[in-house]
Every structure is written in structure tokens, then in C-alpha cells.
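What follows is a structure written as C-alpha cells; I'll ask about it next.
Complex shown without one protein chain; remaining protein chains in place.
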Amino acid sequence: MGLSGHLEGGQHSLDVRVYYEDTDFSGVVYHANYLKFCERGRSDMLRLAGVHHTELAQEGLGFVVTRMDCEFRRPARIDDVVTVVTRPARIKRASFVLFQQIFRGRSLLFEAQVTVAMVDAQGKPHRIPEALARRLAAAVDGKS
Amino acid sequence: MGLSGHLEGGQHSLDVRVYYEDTDFSGVVYHANYLKFCERGRSDMLRLAGVHHTELAQEGLGFVVTRMDCEFRRPARIDDVVTVVTRPARIKRASFVLFQQIFRGRSLLFEAQVTVAMVDAQGKPHRIPEALARRLAAAVDGKS
Amino acid sequence: MGLSGHLEGGQHSLDVRVYYEDTDFSGVVYHANYLKFCERGRSDMLRLAGVHHTELAQEGLGFVVTRMDCEFRRPARIDDVVTVVTRPARIKRASFVLFQQIFRGRSLLFEAQVTVAMVDAQGKPHRIPEALARRLAAAVDGKS
Partner (left out) sequence: MGLSGHLEGGQHSLDVRVYYEDTDFSGVVYHANYLKFCERGRSDMLRLAGVHHTELAQEGLGFVVTRMDCEFRRPARIDDVVTVVTRPARIKRASFVLFQQIFRGRSLLFEAQVTVAMVDAQGKPHRIPEALARRLAAAVDGKS
């Protein structure tokens, strides 16, 4: 698996190492940091689907998370390697929905349903450009 | 408002300043950081209700977030002062549910329903000790 | 002490609470987070001296840390309230130097010498505007 993970069959996988910075004094990963791991997964899924933050930013567009329903099932610990699995589900006019899961081996640690919306430079909802929607759809269909 | 906010009428309020560390290159607060602000609100609500992480840790107990349903409505920006409002809702045998909202003035930026469970040193669910449940209930009833 | 601390006699003080997010699995504050606390102190020192990030950004200017020599002396722990003390030392044409210390009560936990440079939108060094230099100098002299 390369630095950006791999995208195959409509599903993106990314291995992430747990470092000191990710843990808290309770001895396990701080809850909000699973959202960071998920964001890395989404970013790399988009990257492998040919969508780049910097290009979008040049057009004054960006993605924002508008909704995230999170279940924290089991804790990850220092030195663990966990896998972030990202499956884009529905693509709408100005947003899309993804399912994300974090595993250590076969053990499910975290899962979330995430809604991501496209916004313009003023933060207003913006239609997802045609070419980008096609690349996302190809990723959903497992054709990218 | 003191460093730990205030608890009144069953509701805790905490003012939080947005610093560089909280923002990302899109110009607004990074989405996972609203969860950090909420955790500060919960910690200080518990503190004012007389519940301390360090005391719990000495008994081998701790709280973990098991579920968090988040809506990201409007972005906060650098230099903003936002208010984290925390209302404990239901107290169960080994967990409790809270509603949390983040405002800038009267503008709602973020809201979440959060389930927090009590666990022992092995991470197993553990009954909330009687005295602690009473303090939480008093906070819910607005009597603390 | 208000949310932005206080500035008096050429020295800024800011109380900071240690939360879950600041600690790591070793049980104490994660080393890089003392730099975040220091940045909060510098931001609030500038704020009380009348210098705002958002105003600077509108002129295409900003401050960047170019050098930071850090000594980590004693650890801070969950629930601690620490005080970040910031003393601007030398103001130069396009940069200034500050001493920063973090205390818990009278116990010194961390200290750093920090060089902060003014840069333009391209990240090039830029002369500190006259009005801003005057406000900084007043803060150094303890007159703001």
C-alpha cells in the first residue's frame, strides 16, 4: 500500500500508524482523532480518484463536512496500525455521503456516516462540477 | 465567566477562543476541533458538578465517548469567541447522554448528541458510582 | 483574568486549562502542545496590544515563527491550570523576539525563546508597519 492507500472495487483503504500525538492520558486514541484519520482517508480517496484540494481551491471551491454520525466501538492504542476504509455511497447535486470504518486487523474500532458538501469561497453550497462528479461516480462504481 | 464556565439551570456554558491551532487552510475551524471544544465543555461541566478525571482515574474508572452525532452548521473563524453549551439529558446505569451546541453570539455553528459511557481500567462498561450519578442528576435538574 | 489574559508591566499572562486533548498516553501533556499554549499567549498578548490577525490578514500580512528554542522542564497534567507568561524582548525591522514561560503555580514547566517574523502574502519577510511596531514597543515598555 502506497502513501495514499489504494482504491479498488469502490472502496478506499489507508493504513495509519498511531503515534504519541494521537493518544490521550487514558492510554488510548483521543476520540476526535478518529475523525482526523477519516479525513485522511477521504482526502486520499479523492486524490486517487483524481480530485485535488489545491486545484479545487484555485477555482474557489472546497469540501466541508456537514454531518458526521460516529460510533466509537473499541479503542486503538499507541504503535497500532489501523486501516481506514472509505466507501462513497450517494452522490447528490451539491454533496455526497460516505461510509467510513476503522479496523485493527478484523476488529472494527470506529465507524461513521459522513456527509460532505461542496461550497464556494463564501461558504455557500455549490453544485459539484460535472467532471468531478463523474470521477466520484467512477470511484463509487469501482471503476477508478 | 470563570475558566471552567458556569453551570446553571441544568446547562453548562463555556467560552472558547479560536486560535491558529484550531483552524485549517480553508480559513475556518477544522471540523474535528469542534469535538475538542465539546469535550472541554463536558469536562468543565463535570468539574463544576464535582466530578474530576484524576479522582476517577485513581479508582480505575473513566468516561469514554461511544456515540456522537454531529451537525456542522456554520464555520467559526480565527479570533472568534464561541460558547459551548452542554445539557446532560438522560442518565443511565453505565452511560449518559448530553446535547451540546456551539454558538457565536446567537448564531448556531455546531450541535451534537453525545453518549458517554463509564468504563473500568480494562475498558469494560462499568456502573456509574452512586455518588457520581447523584451529582450528575443534580446537574441535569439544575440543582448543582 | 479575562479570556485573553492580562498585559501589565511589559508582560502578558494567560491561564490555560489542560484537557484530554492536550495529554498523551504517557499521562502528561504532549510536548508539542506547549507550543500551542505559547501561541495562545502570543496571540492574546498581541490582541491586548491592539494587533489582530484578521486585520493583518486583510493587508496581506501575517506573523510566522522562524525560530523557537524550547526547554521542557516538568510535565503538566490533566485538569492542571497553567499560566503562560509572555515577555516581548527585542523588536527589529521585520521580526521580534519574545521570552515565554509556562508555570503551574510557582513551578516552571516550560520555557522558550521565540523569534516571530512578519511576512507578506507570498511568505517573504516584510517590514513591521510603523503603527504596529509602536504598539509592540508600548507593550515591551509596559505602557499598553
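The letters A, B and C name the chains in turn, as written, and every chain counts its residues from 1.
FYI, a residue touches a chain if its C-beta (ideal position, glycine included) is under 8 Å from a C-beta of that chain, and two chains touch if they have at least 3 such contacts.
Predicted model only: the values in this text are computed from it and were never measured.
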Missing chain -> touching shown chains A, B, C
Out of B:D24, B:D120 or B:D141, the sole contact with the unshown chain comes from B:D24
Note that chain B touches the absent chain at residues 20-21, 23-28, 30, 32, 77-78
Listed in rising order, the chain A residues that touch the chain left out are 1, 3-4, 15, 17, 19-21, 36, 39-40, 43-44, 47, 52-54, 77-79, 81
Hidden partner sits against chain C at residues 25-26, 28, 31-33, 35-36, 39, 57, 62, 64-75, 123
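Keep this in mind: only the chains that are shown with their structure count from here on.
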By Cα centroid distance, the chain farthest from chain A is C
Of all chains shown, smallest offset between own Cα centre and global Cα centre goes to B
Chain-centre distance (mean CA atoms) for chain B and chain C, in whole Å, is 27
Per the C-alpha means, the centres of chain A and chain B lie apart by a whole-Å value of 25
Whole-Å distance, C-alpha centre of chain A to that of chain C, is 34
Among chain B residues, those touching two or more other chains are 36, 39
